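The complex is shown incomplete by one protein chain, all other protein chains being positioned as in the whole.
We just call them A and B in the order they show up, numbering each chain from 1.
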Amino acid sequence: MSARRRAGESSVVTGLVAFTFDGRDLTAEPGQSIAAALLAAGIRSWRTTRVGGRPRGLFCGIGICFDCLVTVNGTASRRACLTEVGGGDRVEHQEGAGHADDAC
Amino acid sequence: MPTTPAERTRDPDAFDIAVIGAGPAGLAAAVAAVAGGASVALIDGSPRSGGQYWRHRPADDGALHHDWSAFSRLRDGVAAGTSAGRLVHLAGHAVWHVERTAEGYAVHAVADERDVEIHTGRVIIATGAYDRQLPFPGWTLPGVFTAGGAQALFKGQGVVAGRRVVIAGTGPLLLPLAAGLAGAGAKVAGVFEAGRPTGILRRPMTVARAGKVRESLGYASAFARHRIAYRTGLTVVAAHGTDAVQAVTVARLDTDWNVVPGTEERITCDALAVGYGFTPQVELAADLGCELVLDPDGSMVVRVDERQRSSVDGAWVAGEACGVGGSALALVEGELAGLQAAAAVTGLALDAPTFAMLERRRARLRAFASLLAATFPVRPGWQTWLADDTIVCRCEEVPAAALRDAVTDLGATDARTAKLFSRAGMGLCQGRVCGSAMAALVATASGRAVTAGDLAATTRRPIAVPITLGALATGPVAQSLETPPIPVAPPEEVSA
Partner (left out) sequence: MTTPTADVLIIGGGIMGASIAYHATAAGLSVTVLERGAIAGGTSSACEGNILVSDKGPGAELELALLSRRLWQRQAADLGAESFEFDAKEGVVVARHEAAATALRAFAAGQRDAGVEVQNMDLAGLLELEPNLARDVAGGAWYPQDAQVQPMLATARLLARARGRGGTVQGGTTVTGLIRDGERVTGVTTDSPTLPSITARWVVNAAGSWAADVAAMAGAPLPILPRRGFILVTEPLPVLIRHKVYTAEYVANVASGEASIQTSVVVEGTRSGTILIGASRERVGFDRTMNVEVLRRLAAQAIGVFPILAGVSLLRTYLGFRPYCPDHLPVIGEDPRAPGLIHAAGHEGAGIGLSAATGHLIAQVAAGITPDVDLSPFRPDRFGEVTA
């Protein structure tokens, strides 16, 4: 398991939350954001930009920069830093603005 | 606008006071307002109160936080107000617009993708601040975080940004961030303070009166214990890597923050946390027509009088939104605003000794805040770190050259025009991250200083957070004192 830090948490840890990222099985601490869980797993980027196709991940961590967008259960452009991991969540990297299935 | 107790019940579904923001200022304001006899809606976009300063997860016991006991007291105050039927904590309600109505104000928020409307006689705006950023080559690489972002990750999520972290920028936040990360086991490869904060050493009484001596000594000892180098007059001027940060270039700066040639050092790292102070979040106040002023710190802040009143009747402001000054100042201003607003509702006079005590504390803390602002200014030489292709607007991927061309080729004479020419500031974050940098670059290209007008281009946001067209079209759910709020998170676990 990756080197997640447990500093400061209460000693009783409730069950970890299971989710997938691009099909890969991962877990998160309860209440943890998608961004934090991905970073804890060593994943630093989860989308590519619209114009330059460059990788982005977490930047401001508090929901104001909109860099950390990711697709969750088919919904595009969720801010990974604000979205808490739900059990069974299907998280996928996002290309540009997402919504690829609706594009015409 | 209701001004007497008889008038305040004109709209039976309206709250007396809506407090926007549940950080230190908002919590203090809400608890004080309830104590002062008002009914209060405490509205915040996060699932739990605490703002950024006390950002935490449900099971958190505060070991990683400062002044957790103050937060616990306020959180208990909110719970008590709720039990007494005098306060509703609207967590997970992100305010997208505030407007004036005949009876006072209507606050529009989005919660769980629904539009919620809260009517109130008065508002207290406590919307806080977020990191101020300066662009530099490579800053868009994954693994580069804002200092506040690395802090939020650590305090709020229990995750350390990387194994080998460089911390850079300017301002006092760099210190607790380094100490905290090192305490959690990260290797802090250095803290690079761009400024030369010796000024603060010449004002020991200001520091002492603000109660900051113990905190400062605490950082000094943590740095010694973890052997963290705190180097001043240097900062990160470039980040390197293919798809994530692998190294940074640190360089010595002159007093204007130009790079001193030949002083560049390359430092390996897998994370960079960078921050250059804070930008107050004032769009809701701007929406209401509150007067804004250009702070000596270089940001637009809401102008308030000694009672924390804005220029708009019935709208108070507390905390970073009326001037960056830290959590202790936010607590005092919030309490003052809450008591003042409640007194306006009830018509009862404020207790003079209480008011005087709070004012004195506010004065001491404001003096310290001014000292910090003077100690950690942003100097203009950062503009010379940029290459033509350095991204300035992260959302729309607009390079520095495009902003300069907007002035030189296209004839832009202000930041708004440059924004509309280049798309800088028009992406999802609506200029929150790039706004001050863009204003500075446009001003420099125009051969003048930044004006309030330049900053207005990315300060006013009539839509403060995104809301789906469907929620907008469906129309709002009304939220009153009696209505159970839309739940958006598991209930807060109150520590025993």
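Assume contacts are C-beta pairs under 8 Å (C-beta built on N, C-alpha and C of every residue); 3 or more make two chains touch, one makes a residue touch a chain.
From a predicted model like this one, the values you see are computed outputs, not experimental measurements.
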item: Per the touch definition above, residue among B:Asp76, B:Glu99 or B:Asp305 touching the missing chain; value: B:Glu99
item: Among B:Asp13, B:Asp76, B:Asp351 or B:Asp409, residue touching the chain not depicted; value: B:Asp409
item: Residues of chain B (touch criterion as defined above) contacting the omitted chain; value: 97, 99, 108, 287, 396, 409-414, 416-417, 420-421, 423, 426-428, 430, 461-463, 466-470, 472-473, 475
item: Chain A, residues in touch with the chain not shown (by the definition above); value: 50, 75, 77, 96-100, 102-104
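One rule holds in what follows: only the chains that are shown with their structure count from here on.
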item: Residue ranges of chain B in contact with chain A within the complex; value: 45, 47, 52, 55, 57-64, 130-131, 140-146, 148-154, 156-161, 163, 183-185, 243-244, 281, 394-397, 427-429, 432-433, 489-490
item: Residues of chain A that touch chain B when the two form their complex; value: 3-10, 12, 14, 29-33, 35-36, 39-40, 44-45, 49-52, 54-67, 69, 77, 81, 84
